[in-house]
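Structure below; questions to follow.
Apart from one protein chain that is not included, each protein chain of the complex appears where it belongs.
Here is chain A:
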């Protein structure tokens, strides 16, 4: 058994060991108030959870998938730079150009912008500061 396999096993065993120590040795006396989910100031009730969420998060994940794939596909060029000299470089530049055009399109469509109520009120006073510029994009 190689040390790598043993390392993965060892880390998993440590984590599970801690979990079982806690489950065995800790006191456990539940009542209804303790085991309802957290709510501030009043009782929690059913049906308020697992609601819809902003589609922005999903779009971020989609764009992440594309761009991360692009970066990971560029790694082999970085490793074999010396071998495929100008040939690889031109292909890399073309590849990055195509991806960048798509990325600029996403930015222009403001697909990666999260709306904030604070920015709308703040930009009335002053357009110069960098932070507000970031918020506007």
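One rule holds in what follows: a residue touches a chain if its C-beta (ideal position, glycine included) is under 8 Å from a C-beta of that chain, and two chains touch if they have at least 3 such contacts; residues count from 1.
Keep this in mind: contacts and distances are computed from a predicted model.
Student: According to its UniProt entry, is the unseen chain "Ras-related protein Rab-3", "RING-box protein 2", "Replication factor C subunit 3" or "NADH-ubiquinone oxidoreductase chain 1"?
Tutor: Options "Ras-related protein Rab-3", "RING-box protein 2", "Replication factor C subunit 3" or "NADH-ubiquinone oxidoreductase chain 1" narrow down to "NADH-ubiquinone oxidoreductase chain 1" for the missing chain.
Student: In the complete complex, the non-displayed chain touches which residues of chain A?
Tutor: Chain A touches the chain not shown through residues 1-4, 6-8, 10-12, 14-16, 18-19, 21-23, 25-30, 34-38, 40, 44, 46, 48-51, 53-54, 56-57, 60-61, 64, 67-68, 71-72, 74-75, 77-83, 85-86, 89, 92-93, 96, 100, 103, 107, 112-116, 118-119, 131, 134-135, 137.
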